[in-house]
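All protein chains of the complex are present and in place, except for one that has been dropped.
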Amino acid sequence: MTDADKKESFFLTKADQFITWAMKNSLWPFGSGLACCAIEMIATAAARYDISRFGMELFRASPRQADLFIVAGTVTNKMAPVVRRLWEQMPDPKWVVAMGNCAIGGGPFPTYSVLQGVDKIIPVDVFVAGCPPTPQGLLHGLMTLQDKIAHMHPTQEILKPHARRIR
Amino acid sequence: MPAASADDRRLQDVAESLRGRFGDAVVETFLGKDGLIVRLRPARLREALTFLKENQGFNALQDIIALDNMKRGPAGLGPAGPRFEVLYQLYRFPEGLRLRLSVEAAEGEELDSAQPVYKSADWAEREAYDMFGIRFAGHPDLRRIYLPDDFEGFPLRKDFPLEGTKRGL
Partner (left out) sequence: MAFKEIELNMGPQHPSTHGVLRLKLRVDNEVVRGVEPVVGYLHRGMEKLWESQTFHQIVPLTDRLDYIASVSNNLAFVLAAEKLAGVEVPKRGQYIRVILTELQRLASHLAWVGFMANDIGAGTVLLYGFEARETILDFFEDYAGGRLTIHALRLGGVPYDLTPENIALIRKVLDGLPAVLKDIGRLLTENRIWKQRTVGVGILNAADAVEYGLTGPVLRASGVNWDVRKRHAYSSYDDFTFEVPLARNGDLYDRYRVRLAEMDQSMSIVRQALDRLPDGEFRAKVPRVFKVQPGEVFHSIEAPKGELGFYIRSNGTDKPERVKMKSPSFINLQSLEKMCVGNLFADVVAILGSLDIVLGEIDK
């Protein structure tokens, strides 16, 4: 950040904190459950691990209504264009969590039909390792994402469009 | 075990009926670890399946298994016979008898589709085509089932690499 930015007004900093607080505590996941990790994602949303204490219980079926894309499971070459199109349909601001080893880098499947990592087609914010990650692991990943969101500067993006994240 | 030998006797009867009906087309029959194995010449495949279903009561086709025997020949350099082998795993319910019918197909040779006889052959044959490139004559809709339609190559053939032929997207 330049000196000019450091002299940001107290008001804008507080506005940033308020906006990011609101965003990170009300993420609406778009549950793209592809394979085994989807079952652990559903277990995270169920009663014991209760994702709704983070404000995320509203899993949207349509990408147009969601802002968090949890890629849970293996992305095959046949499914890859679908995943890309779904991600493109999500409105900004949006974040992506690659859940599980398959989404991170192909997992245990170095084969002719598996995309070796979803970050080859969409930008990923948080990688949650595991095969499948336990619900606690996924929650840790989501909390890490919340930390990342807390460090955003939404007022900058509004005031200076060129500072917007590269999509 | 009494139950096993009763099953074995029934399977021997089936084997004899097959030999009686198809003669030389039956290359070999023997009792394997898991039921009767029958090796058949492909020309009479459809007839044999119909006979087994309607005459011998094998009312379920559990699976169609295709294999690539490319490496089976001397020194693993080439096939000892036709390249592909297609196995039909049949079951007689409710007695519980298992029969595996084996036919060989050379590369490019078409086999008769089992779909008119057993409905469950529909997708199983599409899978065999998708993975090996074996064509089945008389199948209502023979096209790839797992891989995208524009995929090149047949993955389960022994000369197709595991990682595929296109490196990444």
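Letters A and B mark the chains as written, and numbering starts fresh at 1 in each.
The rule is short, and it goes like this: a residue touches a chain if its C-beta (ideal position, glycine included) is under 8 Å from a C-beta of that chain, and two chains touch if they have at least 3 such contacts.
What you see is a predicted model, and the numbers here were worked out from it, not measured in a lab.
**Q** Given the contact definition stated above, which residue among A:22, A:46, A:143 or A:158 touches the chain not shown here?
**A** Reading the full complex, the residue touching the unseen chain is A:46.
**Q** Taking the full complex into account, find the residue in A:36, A:58 or A:121 that is in contact with the omitted chain.
**A** A:36
**Q** Given the full complex, what residues of chain B touch the hidden partner chain?
**A** The missing chain touches chain B at positions 32-35, 59-63, 65, 67, 87, 89, 93-94, 96, 98, 100, 118-120, 122-123, 131, 144-148, 155-156, 160, 162.
**Q** Provide the residue numbers of chain A that touch the chain removed from this figure.
**A** With respect to the unshown chain, the touching residues of chain A are 31-36, 38-40, 42-43, 46-48, 59, 61, 73-74, 76, 78-79, 82, 86, 108-114, 131-132, 134.
Note that in this section only the chains that are shown with their structure count from here on.
**Q** Using Cα averages as centroids, what's the distance between chain A and chain B in whole Å?
**A** Computed value for the inter-centroid distance: 46 Å.
**Q** How about chain B: which of its residues touch chain A in the complex?
**A** Residue positions touching the partner: 146-148, 155, 160-165, 168-169.
**Q** Quick one: which bits of chain A touch chain B in the complex? Just the residue numbers, please.
**A** 77-78, 80, 110-113, 115-116, 120-121
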